[in-house]
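To start, the structure under review is shown below, and the notes come after it.
Note that this complex is displayed minus one protein chain, with the remaining chains in position.
Each chain carries a letter (A and B) given by its place in the written order, and its residues are counted from 1.
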Amino acid sequence: MTKIVKTTANILFPFTMIFGLYVIAHGHLTPGGGFQGGAIVASGCALLLVAYGSPWVFDHIKDKRLATFESLGAIGFITIGLLGLIFGAVFFGNFLAGSGSLFGTTPATGSTLADFNTGGVLPLMNFAVGVKVIAGLFVIILVMAYASSIKEWS
Amino acid sequence: MEKRTVAGALAFSIVVVFFLFSIFLLHPFGKPGQVQMDDYIITHTQNETGTNNGVTSVVFDYRGFDTLGEATILFSAVAGVLLLFRRVRH
Partner (left out) sequence: MIEYIPFIAVVAMIIIGLYTVVFRRNLIKIVIGISIIESGVNLFLIILGYRDGGVAPIFTSLPPGTSFPEGMVLPVPQALTLTSIVIGVAVLALMLSLVMHIYRKYGTLDVQKIRRLKE
């Protein structure tokens, strides 16, 4: 694309990243979570794809590495569920809530201010699902854009 | 060809009439009927899961198996797209 589009994408890309990561990290306090923040970060990567073209991005980012990140997010999510089976009582049990350790503070009932150290395993699950959604959506967009840009494939 | 169009139009109009009559059997907008489960979740989400966000506590804690199946669907969709375009990636 033209220089104007590339400059605008260069300016907007870090802000989109920061906003998406903020939505992922504060998923247990404000509206948002892993899926929504992952979609925001993936849309920032799609902006990069629009500005620089898919062959350039495909040369710099390996899709196998993105697929590895996607699998790592899924493995982390299931591992947290199995840890709930070991330390708590059931699969997906929230064994960190109310324990007083990491993410273990219980908030007061009713309207409270945002305390980041609450939520039990929910921030960790948000992070795992966020990594999964970022890598999954970006590899889908990248492979489809690259396949529609080249001439010969079967 | 003609017969197919007539049969499609007939089935489509039957579905339309079914939908239009069935919406008046629902509860009115803004007054949900059975709210015991949701009231329990809203009341207990802060001292059971320690989370301020009720929707996140439902997604990841009360109904975690739904999210597990959803993650499986996303994984299989990514695997399917990568499998369909495996010739273009070298």
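Definition applied: contacts are C-beta pairs under 8 Å (C-beta built on N, C-alpha and C of every residue); 3 or more make two chains touch, one makes a residue touch a chain.
Being a predicted model, the structure only gives us computed values, none of them experimental.
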{"item": "Touching the absent chain when the full complex is considered, from A:L29, A:A67, A:I80 or A:A97", "value": "A:L29"}
{"item": "Positions on chain A where the hidden chain makes contact", "value": "29-31, 33, 35, 39, 107, 110-114, 133, 137, 140, 144, 147-148, 153-154"}
{"item": "For chain B, residues in touch with the removed chain", "value": "8, 11-12, 15-16, 19-20, 23-24, 26, 28-32, 35, 37-39, 41-43, 45-46, 52-55, 57-59, 63, 66-67, 70, 73-74, 76-78, 80-81, 84-85"}
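Here is the rule we use: only the chains that are shown with their structure count from here on.
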{"item": "Chain A-touching residues of chain B, taken from the complex the two chains share", "value": "46-53, 55-57, 59-61, 64-65, 67-68, 71, 74-75, 77-78, 81-82, 85, 87-89"}
{"item": "Contact set on chain A toward chain B in their complex", "value": "27-31, 33, 63-64, 67, 70-71, 74, 77-78, 81, 91-92, 94, 97-98, 103-110, 112, 114, 118-122, 125-126, 129, 132-133, 136, 139-140, 143-144, 146-147, 150, 153-154"}
